[in-house]
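Every protein chain but one is kept in place in this view of the complex.
On to chain A.
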Amino acid sequence: MTALVRSELQKLFTTRLWWIMLIVMLLFTGISLGFLIGFAGVEGAQGAPTLPGRDTLEFQRSAWTAGAGSSIFVMVLGIIMMTSEYRYQTITTTFLATPRRGRVVAAKLLAGLLVGVLFGVAALLLTAAAVIPSVLIAGGELALTDGGIPRIMLGVVATSALYTLFGIGLGALVRNQIAAVVGAIVWVFVIESLLTAIPALQEVGKFTPSGAAQSLIAVQADTGFGQADLLPSWAGASVLVAYALLFALVASLTTVRRDIT
């Protein structure tokens, strides 16, 4: 099994996609951080600051969540890990080397989990590089091991890992690369955004992957509609794990039975 996971990682790291995705993800995270730091403590039209000042714990909390916003990129990475095998018909060679297909799916999911963690950690490193200096320059007290920060960090990494799994599962189900990527974008940017932002829909929205992930990183973001209705973080974590298992199951069932023609 270790050999199969290594082979899957080799597949990813011998093509260019992974570092393009990494750069895009870091850019996206960087832009969010830039806004957060740039507008921190700046007074809005009503005179009160719209974002907490750089010397506050609230600022640090929201800044550390920046990496979670880029989950779409690891999801696309997961989709491509799976669908490129079908697109380029390398799935044939893969199954010839490992005819027990369940093992291939398991190896892909494990490799995806590792890559997701790697991307999550990369996002955290970028965040650290931006947040720590800004807090220190502003004269605030740096919180890294308390104030709920470790849980947020863990949440960012877990979200990243699980979204990679979602991508792999979706890719196994849909197989068509373009359709799967478009589906993921529509889901994340339209359906999930609406379900988690509109209060009337939050009853459903908190059970979506992004809703559950938000409960994990405890983003108490005011979207203009008041505080979001979220699950407790333990329930959010359970929902995410349930999604991951569901997608793993979908990936296995659809892959193991299909004829490869």
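The rule we apply is simple: a contact is a pair of C-beta atoms (placed from the backbone, for glycine too) under 8 Å apart; a residue touches a chain by one contact, two chains touch by 3 or more; residues count from 1.
The definition used in the following text is that contacts and distances are computed from a predicted model.
Novice: Quick one: find the hidden chain's UniProt protein name among "ABC-2 type transport system ATP-binding protein", "Electron transfer flavoprotein subunit beta", "3-phenylpropionate/cinnamic acid dioxygenase, small subunit" or "STAS domain-containing protein".
Specialist: UniProt lists the chain that is not shown as "ABC-2 type transport system ATP-binding protein".
Novice: Kindly state which of the options A:10, A:50, A:176 or A:238 is in contact with the chain not pictured.
Specialist: Residue touching the absent chain, from the options given: A:10.
Novice: In the whole complex, not just what's shown, which of A:50, A:89 or A:176 touches the removed chain?
Specialist: Going through A:50, A:89 or A:176 one by one, A:89 is the residue touching the chain not shown.
Novice: So which bits of chain A touch the chain we can't see?
Specialist: Its contact residues with the unshown chain are 3-4, 6-7, 10-11, 14-17, 84, 88-90, 92-100, 257, 259-261.
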